[in-house]
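Omission of a single protein chain aside, the complex is shown with its protein chains in their original locations.
Here is subunit A:
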Amino acid sequence: MAGKERSGYTVTMFVVDVSPSMGHLRAVELTPGPNDEKRTIQLTNLQWALKYVKHKVQQMIFTGRLTDQIGVILVGTEGTNNPVSDKHGGYDHVTEYLPIHKPNARTLQKIDSLQPSSEIGDPIDGIIVALFAQQQHLEKKRTWTRKLVLITDGENPLELDDDDLSGTINKIIEYNVDMTIIGVDFDDEDLPYEEPNKSKIKRVNEELYHKIVEQLENGRVGTCEYALRVCAEPEIKVTKSTLSRTTMVIGDIQTRMDDAITIPVRTGKATAIVRPQSFKKFSRRSGSGRHDTRLDKPLGGLGDKLSNGAMSAPWEDIAPLAMRTEFVLAPQSKENEDGAAENENGDREDASEHFQDQQRVEKEDLTKSYKYGSTWIPIEDLSENYLPTQQGLELVGFSYEDMWTRDWSMDEVYYIFADNASPRAQVAFSSLVQAMHNYQVPDKSNKGSMVSKPVLAIIRKVNRDDSPPKMGVACARSIDQIDYLVWVRMPFAEDLRRFSFASLDIIKDRKGIQKTIHPLLPTPSMMSAMEKLVDSYDLSDAGPKDEDGNRLPWFDPTEAVSPAVHRIKEAMLHAAITTDITKDPVPPPHPEITKFFERPRRVLSRSQGAVAECQAVFNVSKVPPKVKFRKRKNIDGLDEDADVPLTLADLMNGDAFVSTAVQSPGPSHVSTTTLASPAQPKSAAGSSDTDEPMEVDQKPDPHPMVVGQGAKPGRIIGNDHPLYDFKSNVARGDVVTKAVADMGQVIPEIIAESFSSQRFDEALECMKVMRDVALQEDEVDEWNSFLRGFKRLCRKSGFKHPDFWEHVKAVGPSLSLIHEAEAEEHGATSDVSRSGSDRFIKD
């Protein structure tokens, strides 16, 4: 569970045991290797336990509060140097290593450089020294929080009598110190962990530590492993909204003051976008001549693969980067790249690289201007271009909540409270909120009775005088002891794009007759399968169990941390803590960050049947990034998506093809073509991995294969020598499916590319070979679906060589659909009858 921690005005004392036993080595697990193999690193117990200290310190560095301070006391140093010893003598082998200060980067370096010593020290002495130092520092700062963290392995006998101990405990209580004891391999029920072969001394010590904390109000003992795990958990920063003062007005306060209502209110954010912390930019200094040798970046090797290019470099070889904005003449050809120039903050990076060689101009020679088509309108004086407005909230009217369109909410949500200093405002405001919340209208179906129908307030919001007005709706909230509104922005007329989309459940043919059966419409069996799936995906009981064994719901925004924010924080923390980023790369994300990335187990297990049924009845298949032939008709471009304009090639050559890799607006009718055979095999879907969008569960084909000459991206069969490529790939044995699928795409392309009938014979030969392989290698469905689609394609108006099909027909049944009998001979199956196959080729 992500923790929330109070912060600020704190002195944390770390008491670190550096006795020789802390030098014992242990194998610590690292990020798994590239092939998921387990990897470990040998660390001393001290190095390992110090990770906890460094973690805490780094978090303080990030927040950068002056009032978050630390001190470090070492126990077991060879020498003795501490204020208590100075004063009273004794307290040997205890050293005040780092006095209380605000931690910084060098603090971490100093903690890093600690090593086990050759002397044994007494942690209780350390605690006493820490309490003393803390007290000295905070004597006059009574409100500060005191924390003390002891890091020890508990392997050394403690020299103490009961008086000592109770005296110490009393001090801890007196100073109200929050005490944490982190033990290396202590037994811990929370983890849970129990150390095998524990030494007697350690057992006694552990018991003692537990006894100590039992007497404290704020004390805990835990094992280091668990502590490390907890501190890696994402911490949610709680921000309190600052409230700004304004007024809510009903009616015209300018001219009809006495008839209008004014209520002093305060507003503040209810949700606020949090963006990840930014990294600082650096560059490696060139010219020093040293960076190549001194950069800690191995060339190749395991470390490099793991760290994925991360490196650690000596400070003097890197330079922090500053930024400035220059102005260059825009190249004529780039004139249309609005995006680059559009942003006035100058932070648009796309422009930078483009315009590298352009002529620089000075800002003094520039004039602000607006573009009016191709006309430039220099504007010297922008002062007229604003709408005079008055700060405040104006109530425009009320509307029923059930008429509100939820998906119009545009921005962050705001609270509106009555002024907390004015009871009169509070009373006035609460009457409106409650009336909105409890609004009732006469029940139409039941004369005389009322039915609840809450209303929203339509409120115009102006943040400051003369800032642009925003429209929004506010919803009434009436909780425990307060009534307030929550307001969210609604679109202006211009903000709403009313694109037209075809109906999903009404499909008419060209005669205007509604179709009930169509490949685009779900069938009753599809609907029933989907219903089962939706039911099995219910999250209301898919979470963990509560104390009474009832299943809780799964997922709530208040439990989901921002993955980007916390992942970047993790990386930053790791970068600060690790001693060697190449051997010890950033660990995988904490489970808390990714806990809602996968469907809950309960959903997975109970949905299996429904998912299988859906997979079968819906029969979805990925459209391979195949050749799309020029569309012949596109009546209304708006039913198509004009995502990206056509390429030049499209315009120059009506028969040119555009693979989806270049993102042409795919001709609609390709899909229709494929649609007509809903039984298209899945193999085509699994074989292409070049398509840009992710294929969530697909792994790229690990086998290297023969990629033919003139092959389209992602294909292994080239358009230059398809027959050769096909045969050699099939001979490899492991890429047959891919080869067959690719061949099915290449054949139509070479026909389309063919000058006159030049490549007809080659294409026929390709088809013959493809069919043979399909028959032998159980790719029958692939062939049949290819052939059906190809036939349709050849007969489509606009196909360059409609006569090619005549050539196919001439070859006869040996190039037709593979039928049952034929398939059976080769141990495959087909849903085509022999006569069906014959008819297909004759038709």
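One rule holds in what follows: contacts are C-beta pairs under 8 Å (C-beta built on N, C-alpha and C of every residue); 3 or more make two chains touch, one makes a residue touch a chain; residues count from 1.
Convention: contacts and distances are computed from a predicted model.
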{"item": "Per UniProt, the name of the complex member that is left out, chosen from \"ATP-dependent DNA helicase II subunit 1\", \"Ribosome biogenesis protein Urb1\", \"DNA replication complex GINS protein SLD5\" or \"Bardet-Biedl syndrome 7 protein\"", "value": "\"ATP-dependent DNA helicase II subunit 1\""}
{"item": "Which of A:E37, A:E139, A:D365 or A:E547 contacts the chain that the document leaves out", "value": "A:D365"}
{"item": "Selected residue (touches chain absent from view) among A:M526, A:V707 or A:V769", "value": "A:M526"}
{"item": "Hidden-chain contact residue, picked from the options A:P589, A:G710, A:P813 or A:G836", "value": "A:P589"}
{"item": "Option touching the unshown chain, where A:Q135, A:N420 or A:S728 are the choices", "value": "A:N420"}
